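To start, the structure under review is shown below, and the notes come after it.
The complex is shown incomplete by one protein chain, all other protein chains being positioned as in the whole.
Entry: subunit A
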Amino acid sequence: MGTRLRDMIRSIRACKTAADERAVVAKECATLRNAFKDNDQDFRHRNVAKLMFIHMLGYPTHFGQMECIKLIAAGSFPEKRIGYLGLMLLLDERQEVLMLVTNSLKNDLNHSNQFIVGLALCALGNICTAEMARDLAPEVEKLLHNNNSYIRKKAALCSLRIVRKVPELIDYVMVPATALLTDKHHGVLISGVKLCTELCEGSEVALQHFRKHVISLIRVLKNLVVSGYAPEYDVNGITDPFLQIRLLRLLSLLGKGDSETSDNMSDILAQVATNTEGSKNAGNAILYECVKTIMSIEAIGGLRVLAINILGRFLANRDNNIRYVALNTLVKVVSIDTQAVQRHRSTIVECVKDSDISIRRRALELICALVNVSNVKPLTKELMDYLKVSDPEFKGDLTAKISSLVQKFSPNKQWYIDQMILLMVEAGKYVTPDVTRALVVVISNASELQGYTVRALYRVFQAWDGQESLGQVTVWCIGEYGEMLIDNLNEVEGEEPLTVTESDAVDVVETVLKDIRVSPDTVAFSLTALLKLSSRFSHCADRLKGLILEYKGSVVLELQQRAIEFGSILSKHTNIKTALLERMPVLDEATYYSAKQVEVGVDANQTAKSGPHSNGHAKQPNGVAKHLAPETALIDLLSFLPDEQPSAPHQSSDDALLGSLGANVVTSSVPPLSGGADMLLELLSLGTPAAPPLASQESPLPASSQSSLRSSLLDADPFAVPKGSVVSHVMSDQTHNGPASNADPFANLAPLSKPTAAKNPAFPLLVAMQTSGLKITFEFTKQANSPQTTIIKATHTNLSSSPYSDYLFQAAVPKFMQLQLEPASSNILPANGGAVITQVIKATNNMHGQKAMVMKLRVSFKADGQNNLEQAQVNNFPVGL
């Protein structure tokens, strides 16, 4: 027969250990199963009650689900009561058995006993499925008109659940819901108002409909505000704060985007905002909701001031909960009224240091919304000071916020670099790789600060404690600007002099290299730095080589390959070493940021930047043209890959080569272009699965065998997709400079920068566009008195065998630039480069020194009677234009 519920609970509570408890529960469950099997009716509701208790303890109870359904189908109230309770606890809307209760629910909704109707409504409101909603909506709708308030309020919330499940039923419920707004009973009102809110959120028609009833809502709210003491609904002297808040929320929906409705409610909102007493939580809850409403409707200025003042009071409150909601709301106010929020800045900064993480998070978010160029310095200092003492769990958030603020609002580069170094020292392990990348780009572009930066890094490095980011940046800077450490070049005002020897600098790299805490990526950085130093630190050459070769046997393939290949550069290719190990070309800031914001300006046809633009630099002509062929999509796709992956190798080889030597862990596997330099490129394209170290042993091959080697490499290329485009580019390149470069394997390492250097010492020649049939080069001159203006001489050459007619060249620039095109020398371009067209472009960069020039090119012409169109984007203009 089993025990009583009370006895079972007692025996479970008496258990000393979890094992005892499991044993007791297992025994109870066995008894219950037997009782269910025997279809024991007398004790069914007691058994289900026991099962609910067992369920609450976390034991499986699905075997009792059918019993609940049987109880519901039974006749008496006590049975139904436990049956419905079990249904809500042991089942949820996803169980199929639930279908079996639809009929019982229908019967109970129509039952003459109001308590049974109440039970059915309650169950339906909590676990109703979409199917049940459709089946039972008419019954529930009928009950909305019931003359018993107890039934009406339950029916209102049941309807709420029904329209959540089946939004089409909104129209059906709308009219009966309206009637609830004038109900006298608070329970019905609060349920009805909530239902209407839900309808308004789900349907524009409902929103329009309820705007007509705003007056009755205002009346209800007014009665609550002015009414005297109502003992039944009183909370700390306030009448039914719950209902007031529900009303305010519905008003905020109705007023949003509708100034007339907003006007109607402004009096009552002002009244609530001024008359509600804010010494207790209930009052503050209303004030808080009122502020939210004022902020969301089309409120007049005076009302807004009132709301912001309330938040100001909240912020000064001693109760943490109140301060929390103030911070939370001020974040939303910032965009509307920054000044008002700025006034509370010091309080907000204090909140960042609160011991409660909930407060800290909100405050930090708010601070970030408040920072601008004028206050970034003091605010960053505050945050930085706090970073030193904050909990480890909070440091990640804080570091991310500080770095984004510093990046966004830094008034000058030196300050930016200082702050980033400080950040890496304080919280180096929380600084993410993209933040350090951005820092390296900035350093690379700030030629006058490179010496300062490398020395600053050297100083802080003396106290290095394994911070990965600091290690990487320091090593990279020493690799690139190591000599500035020794000779104190470009000293910045107020900088302390530093005496460092070559060997000291190498010590730093060695420390990072050999630290067990750093990742292989950082070791790779260090190896590259060592290689680079080898061409500048002649005293340490042997030591550098020795350090590199220690990694010859590294178990990390990437490091082993670096060590072996670098070793062979140092021992076998000393004649080209100096050229090879030149300083990394300036990283193009504009390209870096545009690559970072992939979504920005995605004009698939126009964004023709491709190739190693990430390493894009001034010296090399790597303006890349692009065919309006299907493959363009592919190139575009490739150009959006992380910039460590030079995607299409169609510009000068030394560019790609230098790129490979850059600080990034190069993962490109696209085979490089033509020419004997291939070998070297293969050798240097680190991490290329298809580049056997063996390649370094081979001498330049004749053209035929080279192309076969290339094709086999292509076949081995794991990235099969880009093949088509790569081949075509390689081929087209080959026709241009392939044969010539066979004579000297390194012929095209520098040739393109040399002649320009002769012509124009200031700015190198730039190949702005190159396709299989067309080449456009830019030559730059600057007038001494106007640094903003650049005179560009564009030279157009036809590389194909058919002449071009109706040749038209167009260019476009972003808003910060101006452009003036002089007439072209001709509109006919003879075949095979027989003659060239020249055209003078006058470009003015209004953000000279801040932003690099960018230009989009478009060329149209007729060849063999067909119209052709070529487009390209040039974003590798030499620095300083």
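Note that in this section contacts are C-beta pairs under 8 Å (C-beta built on N, C-alpha and C of every residue); 3 or more make two chains touch, one makes a residue touch a chain; residues count from 1.
One rule holds for everything that comes next: contacts and distances are computed from a predicted model.
When the unshown chain is looked up in UniProt, the name that turns up among "Trafficking protein particle complex subunit", "AP complex subunit sigma", "E2 ubiquitin-conjugating enzyme" or "Ribosomal RNA-processing protein 40" is "AP complex subunit sigma". Only one of the listed residues, A:182, A:321, A:490 or A:826, touches the absent chain: A:321. From the options A:68, A:157 or A:505, the residue with contact to the unseen chain in the full assembly is A:157. Between the chain not shown and the residues A:82, A:220, A:333 or A:544, the one that touches is A:82. Which of A:49, A:100 or A:541 touches the hidden chain is settled by the complete complex: it is A:49.
Taking the whole complex into account, subunit A touches the unshown chain at residues 6, 9, 13, 49, 52-53, 56-58, 60, 77-78, 81-82, 85, 88-89, 92-94, 115, 121-122, 125-126, 150, 153-154, 157-158, 160-161, 164, 186-187, 190-191, 194, 232-233, 235, 240-243, 245-246, 249, 281-282, 284-285, 288-289, 292, 320-325, 355-356, 358-359, 361.
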